[in-house]
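Note that one protein chain of the assembly has been removed; the remaining protein chains are unaltered in position.
Each chain gets a letter, A, B and C, in the order it is written, and its residues are counted from 1.
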Amino acid sequence: MTGKLTSFLRNLPASGRIGLTLVVFWLAIALAGPSLAPYSVGAFVDQDVFSGASSRFWLGSDYLGRDVLSRVLWGSRYTVFLALGAAILAVCIGTSFALLAAIRGGWTDEVISRAMDTFISIPSKIFALVLVAAFGSSLPLLLLIATLTYVPGNFRIARALAMNLVALDFVQVARARGEGPVHIALREVLPNMIHPLLADTGLRFVFVVLLLSGLSFLGLGVQPPHADLGSLVRENISGITEGALAIIVPALAIATLTVGANLLIDALKPGGKA
Amino acid sequence: MSAPEKPQSSLAKLVPLIGKRVLSSLLTLFLVSLVIFTVSGLLPGDAAQELLGQSATPEQVASLRHEMGLDRPAHVRYVDWLGGIVRGNAGMSYVANMPVGQIISNRLPNSLTLAGITAVISTVIALTIGISSAINRGGKLDSMLNITTLSLVAMPEFLIATLGVLVFSVKLLWLPSIALVTPDASWGQMLRSMALPVFSLTCVVVAQMARMTRAAVADQLDRPYVEMAKLKGVPFSRIVLFHVMPNAVGPVVNAMALSLSYLMGGAIIVETIFNFPGLASLMVNAVTSRDMPLLQSCAMIFCATYLALMLVADIVAILANPRLRA
Amino acid sequence: MSAPAVEVNGLVIDVTLPDGTRKAIVEDVSFAIPKGEVLALIGESGSGKTTIALAMMGYSRFGARITADTIRVGDMRIDQLNANELPKVRGRRISYIAQSAAAAFNPSRPIMAQVIEPLLVHRLANRKEAEAKAIEIFRSLALPSPETIGRRYPHQVSGGQLQRLMAAMALITDPELVILDEPTTALDVTTQVEVLRTFKAAIAASGATAIYVSHDLAVVAQVADRIVVLKNGRTSEEGTAGQVLEAPSSDYTRSLLAAARPAIRPSADASEDKVLTVSAIEAGYGRITNGKPAIPVLSDVGFALKRGATIGVIGESGSGKSTLARVIAGLLPAAGGEVCLDGEVLPADMADRSREQLRRIQLVFQNADTALNPAHTVGEILSRPLAFYHQLKGGAAAARVAELLDLIRLPRGLETRRSTELSGGQKQRINLARALAAEPDVLLCDEVTSALDTVVGAAILELIDELRRDLGIATVFISHDISTVKAFCDNMLVLYSGTAVELSRQAKFAGAISHPYTRLLVDSVPDMDRTWLAQRAAVERAAMPGASLKNSAGEALCRFLPRCPVAIAGTCDAMPAPLREGEGQAILCHHTLANLSSAGLAEVS
C-alpha cells in the first residue's frame, strides 16, 4: 500500500503534486479547521469592520467585525464537504443511469436520456431558486440541488464511455457466458471507467464549488451565521475597493481549491499531462 | 461497398434525422413543462398573493385569485396552458397584464444578442487557445494556456464580473457598468454596453470550451492520417486546418454547444450584476411573482435553446463526417 | 556498376525511457539498394522494420532519435537534412504507403483531394493538372471508374481499392524511393494477389527504388530483389531474395520459413455421434419478415460436427464467417434454421438458453486485446467461468486456474497480472484458457491467430490442435487462411457472401474436386516460389450479361456468378445453382463434380 502510494507520487508530474498538496491542504482544513478557529464563527469580536491583519485577527475582520480567519476555517468545511458530497453523489447517480442506459439500450436509453436533457436544460440557478423558495434553504437541499445539477453532465460522459465499452469483445464474452446485466455493469464495464470517472468527479467538484458560490451570490447559500467560501466573498463584497482581507482570503481559498483540484485531475488523466 | 454519394442525397438523409430529433425534443419539452409545473406548484403563495403583496387582505386575494383562474385545480390549469402552447398561444401573464409572448419578445432579442456575441467571441478564443495548446502539447505555451484556463475556471462568475466593473467602469471609466440596452440604441452603443457582460460570460464559458477543444484536437493529432499527411510533406498548419479540424469539429462543436447553452438561462448572475434585461432575470422575476405562464414559457425557451444547440451540433458533426452522412 | 540508389550505414534508432536512460530499438543496420530494385525488410512485430523504413524519410515516432553514419537517397543525405528541409523531401522524392489505408486516409476528405495533395503542397502542378495525372494513375492501377472514384470518401471504396489509391497518392510525384509498409496485410488473399500485381507493375513502370516492409515471406518472395531479415532491431540475415528464401543462413530465417508452411495434421479419431448440427441457418440484421432478416448475412448455411472433430470455416471478409459463430453461440439469434447440440435443439437467443447449454459451447474471440477485460487479472478472468458454470470457489478454483495455466503452457505466477501486461501470444492463450475453463463440448475459434505473428500464431494453432485431441472438444475453426484450414481441419465449409458453396471432408478438399471459389482461394495463396505471381494467370472474369443475382422468376442465382471464371452462359445466369453431392462432399454449382476436378475445369475453360 505505502509502496503503491510512493510510486503514485513519484509518477505524478510536478503540477499534479502541487494540485495534490493544495487539495490535501484544504481537505485537512475542512476536517480540522473549525477546531483551530480562534473565535466562534458568529462572534462580533472587533469594534471596527474590515480591519486589516493584526495579532488579534490574523486575517482581519469582516463587514460586521467578525474574525475572518475563523470564518474561513469554518467556511471551507461547508464548501469542501458540500462539493465533495455533491460531486460523488452526482457521479454515482449519473453513472448508474449511464450503465443502465448503455446496457439496456433501446427505450430505456431513450427515456433516461430525455429525462437528463430535461434537467440539463432547466437553468440550475433558477431551479435552485425555486427549490429553495419551496423548501427553505438547508444543507440537504443544497446538496440535492448541486447533485441534480451535475448528474446529467456526468451521465453524458459515463454513457459515452459505457457505450464504447459495451461494444467491446469482453462484454460480448460475458454476455455469451450468460452473465446478467448487473454483473456486466459492475464487474465488466464499471472497472474500466474508474479513471475517467475519477477525473470527472474532480471536475464536478470544481463545478459545485463554483455553483455554490453562485448560489450564495443569489442569497441561497448556507444558513448564517455560517457561510461557505462563496458566501464569504459575497457578504464582504462591499469591501472590495478597500482591498479587505475578508474578501481576498475566501476568494483565494476558492481559487486554490479549484485550481488544485484541476491540476490533480489533469495529472490523473492518462496522457492528460499537458 | 456502397456507391458514391451525391451531395444532395446526404442532405436528404438529414431530414429524417432532424424529424426524429424534433420529435424527441417535443418529448423533452413536455417533460420540462411538467417538471416546472410540478416544482413551481410546490412554491408557497401564488400570483394573486404576491401581486397584492404584504398588504393583502384574504378577501382581496380570493377575489383576485378567482379572476386569474387560480382557484381552478392545478391539472386543469396545466392542460389549459398546454392547449394554449400547442395552438401557439403562450397565454397572458398573471402579473404584467400583457400577453406572455409580448413580454418575452421584449427580452428575447437582448438575451439572444448577448448570447450570440459571447458565443462568437468565446468560440474564436476557445478555438485559438485549444488548438494552440493541442499542437504544442507539453510545450511552454501549452502549460501557460493551461494555467490561464485553469485560473478562469477557478474564479466565481460574480467575482469576475465585479472586478471587471471596478476596473473598466469605475476606475478607467471606459465602459458602462450596467447594460443599458434600449431597442433604439445604435450598434456602437449596444456593443459598448454589452462589453462587460460579454467579457464576464466569455470568461465563464471559454475555459471549458478551450479545454475540450484541446482534447479533441489532440486526439485527432494522434491518428495515423496525420502521420500520413506529415509523410506527404504537408506543412503543419495545413495539416491542422485541412486534416485535423474537419475531424475534430464534431466533438468540438458538441462541447461548444453544451457550454453555449449556458449563455441563455445561466446568465442570471451576469444579468443581475449588469442589470441586463434578459430572459434569465425575467424567469427569476416570474418565479418571484409566481407568474406561471411566464415561468413556463421561459423554461420552454431555455430548453428549446439547449435542444436546438444539440441538434445543430449533431448536424455539424454529421456534415463534417462523411461516414455519418452516408 | 553505378552507386546504389539508396545507402544506409550504421543506422541506430533509440528512445528515451521514463527513467531517462536510452534504449536502442534499431541497432547498427546497414543496407544498400541498387536503382530500381525492391528491398524487403522482414521481421516479426517489434523487429524495427517499420521504424527503419520511416527513418528513410527522416521521420521517427514517439520522439525516437535517429543516428546514422549515412542515410543516402539519390543525392540527398537524409541524415544531414534539418527540420525545414525534410518536409520538402517527404511525399515528393520519397513516398510512403501505409499498412492500413483505411486509417491513413483522412475519413472526412474526398479521396482526390488527398491523392493530389503531394503535388499541390510541393507546388509541382496546379489542381487541374494534378487531377488529370491522378486519373491517369488510377487507370494504370486498374481502379474502377477512374474518372469519378476520386470523388468518393475513403469509407465508400473497398479495402483493396483504397490500398491502390494510396499507391496512386505515393506515386503521383514520381518519387525516387517508395516505402511500402505491409501494404497487403490487411487484405483478403484474393484481393492481395491483384494488389500485389498492380504494385509490382506500377513500381517497375515508374522506375522507382522501393523498400517493402512485411512479415509474410511468401508475399515478399513475389516482389523483392533483396531481403533484410530483422530480429529485435538487428540484422539477422541479408541477401538476395533467392538466397535468403532458398538457402537461409540464419536459424531465425529458417524458423520463419517453417512457420509459414504449416504441416498437414492427421484427422482426429472422431466418434460417430454428431455433437453439433447446424441446419438451414438464416441470419442477419434488421426486422425479420418470413424468417428472413432485412439485411441478410447468412442464408441456408448448415453443417454437422462429430465429437472431437474440427470444421474449418473459410471465406473472404464479409462472407459471414464470424456471424456464423455468433449465431451458434446465440449472440445473434438466427432468423431461421436450427442449432442442435447432441440432438437437442438450442433456443436461437442465448438469453433463452440454459446455463448448461451456454457452457457447452464456448466462443474464442479473434482479438485477445479486446476480449480480455483490462481491469481484471488473469486469475479473475479464469476463475469467473469456474464460479459461474462449476460453482468452484476459493482453493478449488485456484487449483483449477493453476491447472488451466499448465494446460496452455503458461507459468503459474501469471494469475496476478493484468492482461495489459501480457504479450499478444500470452493474451490469446488466456483467451483460450477462459473458454476451456467452462469445459465445453464445442469450441468456436474466430480467427484466433490472425492478429498474431506467424511463429506465435503457429504455436497457438498447435496448442488448440493438441487440446482438442486430448480433451475431445469439437472445434469450429474460422479463418481466412485456407492453408491453415487445410492443415488443421477435418472438414471444411466454404462461405461466399453468406452462402455455403462447398462442404467437404479433408480428404476431398485436399484433393482435386472443388468449387471454383474454393479453387480461387487456394490459388490466391502465394507460394514461396518467386515465380508464382508471374506464373499465376490473372483470373479472367466471365463476361456475363447483367450482374443481377436473381433470375426472371425471382430465384436466387449463384452469388459467385460475377466473379466465376467458369460460369456457363445461359445456365448460371438463368437458374439457381444445384447442389452436387459426392462422397463426403457437397458443392453448390452448375458444373458436375466430375467437371469440377482440376482436369475437368481445364477442359471447360
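Everything below uses one rule, namely that a residue touches a chain if its C-beta (ideal position, glycine included) is under 8 Å from a C-beta of that chain, and two chains touch if they have at least 3 such contacts.
The rule we apply is simple: contacts and distances are computed from a predicted model.
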{"item": "Which of \"NADH-quinone oxidoreductase subunit\", \"Polyamine-transporting ATPase\", \"Peptide/nickel transport system substrate-binding protein\" or \"Hydrogenase assembly protein HupF\" matches, in UniProt, the chain that is not displayed", "value": "\"Peptide/nickel transport system substrate-binding protein\""}
{"item": "Touching partners, among the displayed chains, of the absent chain", "value": "A, B"}
{"item": "Among A:Phe25, A:Phe44, A:Trp58 or A:Phe81, residue touching the chain not depicted", "value": "A:Phe44"}
{"item": "Full-complex contact with the absent chain, from B:Leu82, B:Met144 or B:Leu180", "value": "B:Leu180"}
{"item": "Touch list for chain A against the chain that is not drawn", "value": "40, 42-44, 47, 49, 63-65, 129, 132-133, 136-137, 219-220, 223-225, 237-242"}
{"item": "Footprint left on chain B by the chain that the document does not show", "value": "43-45, 49-55, 57, 59-60, 63-64, 67, 93, 95-98, 103, 106, 162, 165-166, 169-170, 173, 176-178, 180, 182, 272-275, 277, 282, 285-289, 291, 294"}
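Throughout what follows, only the chains that are shown with their structure count from here on.
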{"item": "A-B against B-C, pair bridged by the larger set of C-beta contacts", "value": "A-B"}
{"item": "Between chain B and chain C, centroid-to-centroid distance (C-alpha), Å", "value": "50"}
{"item": "Distance between chain centroids, defined by C-alpha means - chain A, chain B (Å)", "value": "23"}
{"item": "Per-residue multi-chain contacts in chain A, two or more chains", "value": "none"}
{"item": "Sequence positions of chain C contacting 2 or more other chains", "value": "none"}
{"item": "Chain B residues within the chain A interface of the complex", "value": "24, 27-28, 31-32, 35-36, 39-40, 42-44, 133, 137-138, 142-143, 146, 150-151, 153-159, 162-163, 166, 170, 261, 264-266, 268-269, 272, 280, 283-284, 287, 299, 302-303, 305-307, 310"}
{"item": "Chain C residues touching chain A - in the complex, by the definition given at the top", "value": "329-331, 350, 353, 355, 358, 362-363, 365-367, 370-376, 384-385, 388-389, 434, 438"}
{"item": "Partner chain C, residues of chain A touching it in the complex", "value": "168-170, 172-173, 175-179, 188, 191-192, 194"}
